[in-house]
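Okay, so here's the structure we're looking at.
For this view, one protein chain was removed and the others were kept in their places.
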Amino acid sequence: MIRVTIWNEFRHEKTEENVKKLYPNGLHATIKEALEKLAPNEYEIRLASLEMPEHGLTDEVLNNTDVLLWWGHCRHNDVDDAIAAKVVDHVHRGMGFIALHSSHLSKPFVKLMGTPCTLRWRCADEKARMWKVNRIHPITKGLPDSFELEAEEMYGEPFLIPTPDDLLWVTWYEGGEICRSACTYERGFGKVFYFQPGHESCPSYHNPYVIQIIKNAIDWANPGCERTPLCCDSQEPFAKIGK
Amino acid sequence: MIRVTIWNEFRHEKTEENVKKLYPNGLHATIKEALEKLAPNEYEIRLASLEMPEHGLTDEVLNNTDVLLWWGHCRHNDVDDAIAAKVVDHVHRGMGFIALHSSHLSKPFVKLMGTPCTLRWRCADEKARMWKVNRIHPITKGLPDSFELEAEEMYGEPFLIPTPDDLLWVTWYEGGEICRSACTYERGFGKVFYFQPGHESCPSYHNPYVIQIIKNAIDWANPGCERTPLCCDSQEPFAKIGK
Amino acid sequence: MIRVTIWNEFRHEKTEENVKKLYPNGLHATIKEALEKLAPNEYEIRLASLEMPEHGLTDEVLNNTDVLLWWGHCRHNDVDDAIAAKVVDHVHRGMGFIALHSSHLSKPFVKLMGTPCTLRWRCADEKARMWKVNRIHPITKGLPDSFELEAEEMYGEPFLIPTPDDLLWVTWYEGGEICRSACTYERGFGKVFYFQPGHESCPSYHNPYVIQIIKNAIDWANPGCERTPLCCDSQEPFAKIGK
Partner (left out) sequence: MIRVTIWNEFRHEKTEENVKKLYPNGLHATIKEALEKLAPNEYEIRLASLEMPEHGLTDEVLNNTDVLLWWGHCRHNDVDDAIAAKVVDHVHRGMGFIALHSSHLSKPFVKLMGTPCTLRWRCADEKARMWKVNRIHPITKGLPDSFELEAEEMYGEPFLIPTPDDLLWVTWYEGGEICRSACTYERGFGKVFYFQPGHESCPSYHNPYVIQIIKNAIDWANPGCERTPLCCDSQEPFAKIGK
């Protein structure tokens, strides 16, 4: 079983009625239930959130996480720097990392990208249509050419992320923008996936395509092995030098 | 004229006789002279180094730098965090950045990459041959299919950098390794180039091909405009929402 | 001066009144005039079209062309196979090639891509907005974050081109699709650019941004040297084998 931890800052669901209604136990719990329903015996899923000790990301938890999902929005700054650095270190040594929606500005994601990660945005509950622009990546498997999200927050260019290793989806927004909304990156020995949908007041995590993509991304990001050490030692040559 | 600043930690040239002999005024001075000789009126070049106040990278200097070259090795940790962060911010807003040789582990480069940037290495003054693997990038213009460096430090895989936007050269080492030795990256509005040659005890910065590549890289990395602000405001739609 | 040849099948402009009105002497002539006005002494531009002997692409013309622009639509099949093969060969040896709009299905472009190059499409004179998704490529220089085309043919995914070396623009269409509308490719020693705007009944080639992009693309695709021979000979080793 793949060991998944879903981290959520878990704030909007407690303070805003419309969000609580959509995601009564937190959007991390909604994603967990949907994944367990879709693939009953494939994942061992743990939830973690900001207010837990060490944000729920103790060494024990991180050491036993194959893939970490992250959702943060208005409380990025409350995440402890040391814990963000520890997450980055685990990714470098192999842990998969999936940054959801407004986590584009979360501490671990920004550190992993090395870019500002800023973007255009608009909260207008507008229609969005996600277009698949890659037909061979495992994360796109089984998904249709396009699908609609009935309401989402707009994210658009200039979206200052690095050029993706693979750009998988581009989103069309009713208001006139496009977004590179599903992107993969190699970071050390770890795989990183950014996935745009998931504004707290929108029902995207109830959308079966969104859940299928998250499932595919977990399967892809799973390292399938223990953490890989980073080696910096001087090396003996394979061939004779100075012939 | 393109305003270039060449930063050097400038240590080995003062403490090791063989290095001093190769680069009497510092390798940054050698690069400056070579560029000025190759292209007399194209660059306004300033030198900066670790021991200068603010490492020679005051706001005034950074604000007037189009492209920053960086060489560091044994004193990465002595670079002030705030100055490294300022360099990264300038790159994000458009300043070109060229990381030379062991600067793969410098603070600004590591922050810009988001990866460990560790690698295999060996100091054996071995032969190296650089092979061009891209024929259309402006940095490769005018360079032959391959050229030899009579002696270099070996850098090799696993080289934990992000997948380059463009991989331009791969180096063959006598001892049996290869290195992705010339790589480009988009970072915000700025262009970043990593270039492997340049161990302090090797004469690579006296090699005309190396200098030609550095010149091409400066021309490529030059933003050709003032810093671009990072925008994070909410945006009005272009098309009507909710038809 | 960069020697540019603009090839046009030149049919719609003769048979359809609305097209003739937009592009009285052919859209190739319109592009020529716009480029000469934008950059008076930079280009030596020749026009060529289907009905000319050898389609206007004699050896003499091709040998003296640095960058070839191509516009074809309803008469792809009337292009002689041998001439299409010759164009491909010139690209392989260094000639720049810019495929405009419906030339995604032209013989030279399809041969250069190796993919079906099919796509979704719709002729509805709908609004299109082009979004820049790369901020460092020379073709994007000086262009705004986005600009509108008042009416264009929709091209959309699945657009079966190869993954671009660089994806420069993505177009938003009023009707709900997106298009990877500006893509670069290395093909042998030659550079290839695909650029989506330019349906014959739409005024896109009168749009200054479109012309600026075509200008930037010509400058980028210009090889700056004579054709490069393709070498297939056995090679002597640089280092001793069998130590």
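Going by the order they are written in, the chains are A, B and C; count residues from 1 in each one.
Everything below uses one rule, namely that a contact is a pair of C-beta atoms (placed from the backbone, for glycine too) under 8 Å apart; a residue touches a chain by one contact, two chains touch by 3 or more.
All values derive from a computational prediction rather than experimental measurement.
From the set C:92, C:141, C:206 or C:227, the residue in touch with the chain omitted from the display is C:92, counting the whole complex. Across C:138, C:158 or C:203, the residue that sits in touch with the chain not pictured is C:158. Of the candidate positions B:92, B:135 or B:199, contact with the unshown chain belongs to B:135.
Chain A meets the missing chain through residues 127, 129, 134-136, 138, 141, 146, 148, 165-166, 174, 186, 188-191, 224, 238-239.
Residue positions on chain B in contact with the hidden chain: 129, 131-135, 145-146, 156-159, 163, 166-167, 170-173, 176-178, 180, 239-240, 243, in rising order.
Seen from chain C, the chain kept out of the figure touches residues 88, 92, 111-116, 118-124, 126-127, 154, 156, 158, 160, 162-163, 165, 174-177, 185-189, 230-232, 234-239, 241-243.
We adopt the following convention: only the chains that are shown with their structure count from here on.
Shared residue numbers account for over half of those found at the interface formed by chain A and chain B, and the copies are therefore classed as meeting with the same residues.
When chain B is fitted to chain C on its Cα atoms, the angle of the rotation, on a 0 to 180 scale and to the nearest 5, is 180 degrees. In this assembly, the C-alpha centroid of chain A lies 37 Å from the C-alpha centroid of chain C. Taking each chain's centre as the mean of its C-alpha atoms, chain A lies 31 Å from chain B. For chain C, residues touching at least two other chains, in rising order: 129, 134-135, 146, 166, 239.
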